[in-house]
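The structure under discussion appears below in the form of structure tokens.
Excluded from the complex is one protein chain; the other protein chains are retained at their positions.
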Amino acid sequence: QNRSARPQAYCRLQELMVDLYYENFLIIPKRYAANNCEGPCKLPLSTRISNHSTHTVLLLGMQERGAPLQRSPCCVPVKYSSKDFILVTTEGFKVASFPDLVAEECGCR
Amino acid sequence: QNRSARPQAYCRLQELMVDLYYENFLIIPKRYAANNCEGPCKLPLSTRISNHSTHTVLLLGMQERGAPLQRSPCCVPVKYSSKDFILVTTEGFKVASFPDLVAEECGCR
Amino acid sequence: PHGSSGHPTLTPRTSSISPGILGGNRSCVFYETSHNLKGTMRHKGLLLGGTEHSTILCLYSRCCFGIWNQSSHAVMPGCWDSDKDDCEDPACKPSPIQAFGATILRCLCSSDFCNANISWFGTPAVPQGDGS
Partner (left out) sequence: PHGSSGHPTLTPRTSSISPGILGGNRSCVFYETSHNLKGTMRHKGLLLGGTEHSTILCLYSRCCFGIWNQSSHAVMPGCWDSDKDDCEDPACKPSPIQAFGATILRCLCSSDFCNANISWFGTPAVPQGDGS
């Protein structure tokens, strides 16, 4: 709902709701803010994105000098958080926390 | 040199040499195996790639059900190693280790 | 087993929590049957007294949740921990879930004690027997 069609200047965290209606065992929530990392990865990274790796800087340098890459650097989550769910099982209801369900920080990798 | 044009079936580590000839302060090496992560991210991830996140599984699920994503899951390094270099500085020669220079493990993020 | 028997009326961690961090002081109905429930949602808020149904002040959200079983008995109303999970509606308009051969009703809602009753299609809560 917070999302717009305008392109992002640089890689950053964007709100993204994920539907879980097809997962019958999940009771609450049926939809949650999983978020996603979006936007281009461009040099210089350091001034734009705090979370960068030297490996990525070298790959971007190769591209700037015209060397082809099979896989260009990509804006991805580099930190996740967990999320609590209420489930139904054959034995009843259950409160459970699942790791790596919400993107928290983005970086170019 | 170990690289071929054939497309990879799934996201995995590929050898990639990076040139450092343009960096005059680097003495040895002038070229090193930085490696890169290449190949598609597809469901089911668990049987194909050990290093996956639930967030990625949910994004791929959205795509399979026809929901558009601004940023599709991407094959990226999830573990790096450091690399030793011999440098020249104004004060002489120096052996230094730099972190995050070699991609060691890949994952879909 | 019914009500909050066995639960302290105020959980120990609350002593260090100042009122300012309460998520807008949303009050929800809290109730957890001890049978066929694993885990608890009571740490999502401050439990206030009560015997059958307690009141809980939400710590992390302004969002109540409710779950009802096939015979429209509340299973575990309480505070949800996020306002981002489709909690816009002030009224509890439950969506049914079919799981393991049973129908479960559930809602998220954003007004005080909105999880006390099922609000059928936005009309005032209808006694359960009338709909069938």
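Per-chain residue numbering starts at 1, and chain names A, B and C are given in the order in which the chains are listed.
In this section, contacts are C-beta pairs under 8 Å (C-beta built on N, C-alpha and C of every residue); 3 or more make two chains touch, one makes a residue touch a chain.
Since we're looking at a predicted model, the values are computed, not measured.
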Chains in view touching the one left out: B
Footprint left on chain B by the chain that the document does not show: 17, 24-25, 27-33, 84, 86, 88-96
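Throughout what follows, only the chains that are shown with their structure count from here on.
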Distance-to-centre winner among chains (Cα means, whole assembly as reference): A
Maximum centroid distance from chain A, chain identifier (CA atoms): C
Gap in Å, rounded to a whole number, between the CA centres of chain C and chain A: 30
For chain B paired with chain C, centre-to-centre distance based on mean C-alpha positions, whole Å: 46
Rounded Å distance between chain A and chain B, as computed from the means of their C-alpha atoms: 17
